[in-house]
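A single protein chain has been removed from this complex, and every other one stays in its place.
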């Protein structure tokens, strides 16, 4: 009986968006659920939270599934025959509304870097601009891609206590929140006209006090790296020389054959082959009476989520908020959205100490002290420097006497 | 010469529409069809055509007038171009002597397009009306431009809100 109650309570909670939860103060009602675990002495770690017991392994991710907190985004935008005077007035009202400082509450306490615990900062939502070459001081050529961080704001923060009650089919909540240590921060990019969106979507931005964004993402954040909703984010969030992970959707090619999708060789052009120029061979032998799963066949190519890890930041432009990132092969076409975080690789984490670490929790601009327009890595060649020359040095010829000395020492 | 940069002339039309033109006659037939429409447009200055053909031939007409403005009638390559695109040859002097001086001090698109209502019941073909700007024909948009919507509900509500907003902002100043 108890179980049923919990499930029904959870279903109610999951159906509400976070905005509604905050407004109505339903957060306190979660005690009902937590008390159950306390009384029955069940660890959150060992328990599986998912209701859905179906097999998930071969779920097709290509299809679009709506998350539980999904709201309709675009709406309005009808021609209502508004006069030109009134149009100008409405534009002015919008500018007045959003030109105020979005931080309405008292500023939250800024967390500090703790060397002994998890330090997981939030990331940025950038736009890919294309690739250009750069050179190191040794004269080696590097390809870098430019990513612009345009109009980024922190929009929401969901603490782990609320997050742990939400249902997730793919990951258990305990795993996601690292046993209640991580919260979720939501970051948006490119502010736009609120008249083109639905009121349900605008509710998300009410707490932050910023205009609605075209794109949103979420980042799992540790307790000491929480940032207040409404604060702007800049490219100086990262340092030059640090390593990052970059993820986005690859270029979509539609339904493609086996030669383009998997690089198969196909059949011969001539020599008597009929209807076998761009096909694959057999699918499998007759023993299992079925093809093995994951067989490479024709199908939809591209437009999948891919992540690259451990890319170095070579250069940062603070005027336009642009990161120069190592490598020409960051997934996606030009002007695609790109998600950037600190690299989760252990080599990158070991580099940080209590004295030298990236700005924590983010970079806050100081009005009195302006930063430099561009940051360069130490190994990178600046174009304002003179041409690279390699200095000559003489290799001393080993005379007979020196060689004898060395031999004597070795023995 | 004009404000038509590379991005601006990318008038959105679907690939399917392009296929319709080239379905039976191939790429040469597509260009022949556009040639006919351009000479129609120069003669009549206002035409009714289907959506997918109109949007595509509009770009060519714009570009031809733009080049005629730029090079004039004494340029050899320009005259060859005009000779190819205008089938009825008596229209070539009209392009240089009437239409180019008309848009001499003008930037931007020289044509305009109005969507026409869809016929119902019909085959679902969307037609448009395309015309050269500043022509001598009676204007299409006259009835629309004289009409005011000041007494519509949304405008009245916004007017009331405007008064309230101004009053509040002044009050805040004193406080």
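Details
So that you can tell them apart, the chains are marked A and B in the order they are listed, and the count of residues begins at 1 in each.
The definition used in the following text is that contacts are C-beta pairs under 8 Å (C-beta built on N, C-alpha and C of every residue); 3 or more make two chains touch, one makes a residue touch a chain.
As a convention for this text, contacts and distances are computed from a predicted model.
Only one of "Large ribosomal subunit protein bL19m", "Protein misato", "Vacuolar ATP synthase subunit D" or "T-complex protein 1 subunit zeta" fits the UniProt record of the hidden chain, and that name is "Large ribosomal subunit protein bL19m". Looking at the complex as a whole, the chain kept out of the display touches A, B. Among A:108, A:264 or A:337, only A:337 touches the chain left out of the display. Contact between chain A and the unshown chain involves residues 94-95, 98-102, 127, 129-130, 132-133, 135, 139, 141, 146, 148, 150-153, 190-193, 210-211, 214, 232, 234-235, 248-249, 251-255, 300, 302-303, 317-322, 332-337, 365, 370-371, 381, 383-394. Interface residues of chain B with the unshown chain, by the touch rule above, are 1-7, 9-10, 14-16, 27-28, 31, 59-60, 63-64, 67, 81, 84-85, 107, 121-122, 124.
In the analysis below, only the chains that are shown with their structure count from here on.
One simple way to say how far apart two chains are is to compare their mean CA positions; for chain A and chain B this gives 43 Å. Of all residues in chain A, those touching chain B in their complex are 80-83, 86, 89-90, 93. Contacts from chain B toward chain A in the complex involve residues 148-150, 152, 154-155, 158-159, 162, 165.
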